[in-house]
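For this depiction, one protein chain was excluded, whereas all remaining protein chains were kept in their positions.
We just call them A and B in the order they show up, numbering each chain from 1.
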Amino acid sequence: MTALAPPAATGGRIHPRGGRSGVTWMALPALLMFLAFGLVPLVGVLLLSFTTWDGIGQIHPSGLTSWRNALADPELPHSLFVTFEIMIISWLVQTPISILIGVFLAAFKRYRGFLAVLYFIPLLLSSAAISLTFKALIDPNFGIGEGLGISWLKQNWLGQPRLAMGVLIFIVSWQYIPFHALIYQGAVRQIPTQLYEASKIDGATGLRQFFSITLPQIKYTIITSSTLMVVGSLTFFDLIYVLTNGGPGDATRALALEMYKKGFMANLMGPASAIAIILVLVGLLLAQVLRRLGGRGDESQLEGM
Amino acid sequence: MNDSGLSRRNFLGLAAGVAGAATLAACGSSGPSSSSGSSGGAASYWSLSGPPGQPYRQAAIDRFNAANPNSKITGTFYQNDDYKQKIKTALGAGQGPTMIWGWGGGGLKSYVDGGQVLDLTDWFSQNSAVKSKLLPSTFGAATVNGKIYAMPIETVQPIVLFYNKKVFDQVGVKPPQTYEDMIALIPKFNAKGIAPFSLAGASRWTNMMWLEFMLDRNAGSDVFNNVFAGKPGSWSDPAVLDMLTKVQDLVKNKAFVNGFESVVADQNADQALLYTGKAAMMLHGSWSYGIQVANGGDFVKSGGLGWMNFPPISSGKGDPSNTVGNPGQYLSISSKAPAAAQETAKKFFSTVLVDDTEKSGWVKSGGVPVLANSDSLYTGDDAQYLKDMSSIASKAKVFAQSWDQALSPTAAETLLDNIAKLFQLQVSPQQWVDNLNGVIGK
Partner (left out) sequence: MTTTINATGTPTRQTQQRERPSRGKKLLKMNWIGGSLGWIWLVIVIVPLYWIVITSFKTQANYFLTNSFEPPSHPTLDNYQTVLDNDIIRYFLNSVVVTLGATVPAVVISFMAAFAIVRGVGNRWLRWINNMFLTGLAIPLQAVIIPIYLIIIRLKLYDSLLAIILPSIAFAIPLSVLVLRNFIRDVPRELFESMHMDGATEWGILWRLAFPLTRPALVTVTIYNGLAIWNGFLLPLVLTQSPEQRTIPLALVNLTGQFGVNFPAIAASVTLTTLPIVVLYALGRRQLLSGLTAGFGK
């Protein structure tokens, strides 16, 4: 075998001998599972959106009534806005911090073990546990602010829209930055030092190296990490539900919560199903966009070495 | 082959073993535990958890099971807001409990419309002894379209203005006699760093109590009666706009505790604010007494807790004796349960739920039972409170049902949502009225 395989340029293209049907069956268990609990319910929700049902009695087909109800509600655009707000801001907060910490971790050998354990703990806690803990901590009357006498901490964190959103993003970041930092750490350690050597000879400074070498080399990691982040934030429910339940008012009422409230609390399963379909469409759109970005991953990053 | 750690074989073996064990464990503990056809009429019962009620609900079930070992009742308890959602999911897919606990009114009506509950009118006619043991006023919320679909149980719960006597003494003020007095107290408490009113703003139905009383004291019961009757545009009465503006004024004047928007009633956090002296007053349901006894140490025992009916508004048209709250709690029987289970439920209704232990139990919980002739039991530490509650409930010219329970769940959700926004100053009184008018009759 040659020491270095030729770039895997033939990676995604058609093999001269044609596809392998011998492997198809391997995909079947996953397919079946997914069909049963993913696709079939999806069709079910689509059908439900054309009915009127209060969740208790009979399901009545009702054409576009539920859709009209859902689309006419001003809460719908609002919750879409909230969802994107959360998604974008948490990405903006998490990605840079994770990359920086990841690079730091990659270089820093001492205490790596100890740090790693500590960093990972937030990820191990359930969203419910974290929300409850922070809720208690920032309680203006019984929390740290009161305990330490720091009045800045006694603010109405969860009672004011901007602050509540901030707290939410902070908690999400608290929980997930460690994970992404670890991913980036792994990616950075993979970067061949030759690149840095070469650039040093050309006179590049640390900052320049960071932007011209580090970042491009971890491009696919950024995409994978961002995929996880974005897909994850679209489906945030538990954290928001326990922390603010969409409040104050509707300041943190993301789309998933709006759907839940409409269906399970206002007994409007039809419109809730319509919102569910919208949720799916938004997700589909995002998946497509991310696929475009990540789809060129066939080239090996070692090309040209 | 890289050997650090798990080899392929070990991994596969581990995977298979784990998955297999997990599946077995999962299956072993499976099976719907609810009402679907077990032998001998075993029945299920869902209700709310926590003080003060849960121990007494469990006690009733235990009493019944001791006397009826062949047709036992299993009780499951959920937190308030959790329960409201859980019961709907369960009913929606035919997996509800035999006995459905609720607040009557609009919620009950949605069950009736869905064909989920038994018509008990005839049963009550045949069992007039049972009916006569219950206070007649409690049947209102159990009646839909002229028929009775639930049995009144537990306690009558008017909403009451509680106050911390110690805090009042500390600040040197007297309990208010009128609404205007009450408003004048706000700056006095704020000046001393004590919140005038505790409020569980995150739960919303606690905020609603304010609107209910302020509207009633201001304009009487007609407005809401019209809304309830489904008359279009009923919310457009000028008294409503006035009341809404007053509410927002209260918020702007910092009448409510800092951070009220995130205080959750289910955690009894609002009561904690009162009994720890961080707030001076609190408008809440009469069941709060039992919670404060349970959680507040010796706050109640040492005489720290005061209570009164919501004070009258000087220029208001409403009768000052009016009150609002839960005329009772209600237990319905699922129409989808097997016949034997339904019979067990009926037996439960006619025996344990109306016996003397039940009555004295609820009295001990700090509540006025729906069972008649409880007055003789009002003794001991809680005597004065119980007498006052009983008096408020029986002397009220109008005992209105809480709005979110009287209305349908759909309208109720819009109501609560808009109330939250009102307190958040996110919606104007006129917008509030328009939004609510939009769901009248829905």
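For the reader, a short list of remarks on this structure follows.
The criterion applied here is as follows: contacts are C-beta pairs under 8 Å (C-beta built on N, C-alpha and C of every residue); 3 or more make two chains touch, one makes a residue touch a chain.
The structure displayed is predicted, hence computed values, not measured ones.
Listed residues A:82, A:167 or A:182: the one in touch with the omitted chain is A:182. From the options A:56, A:101 or A:266, the residue with contact to the chain not on display is A:101.
Take chain B: the residues that touch the chain left off the picture are 1-2, 4-6, 8, 11-12, 15, 18-19, 21-23, 25-27, 29-34, 49-50, 76, 78-80, 82, 86, 89-90, 93-95, 266-269, 272, 276, 295, 297.
Keep this in mind: only the chains that are shown with their structure count from here on.
Between chain A and chain B, the centres computed from C-alpha atoms are 37 Å apart. Taken together, the chain A residues at the contact with chain B in this complex read 54-58, 135, 139-142, 154, 156-161, 164, 244-245, 247-250, 261, 264-269. By the touch rule above, chain B contacts chain A in their complex via residues 84-85, 88-89, 91-92, 110-111, 113-116, 201-202, 257-262, 269, 272-273, 278, 408-410, 412-414, 417, 420-421, 424, 426.
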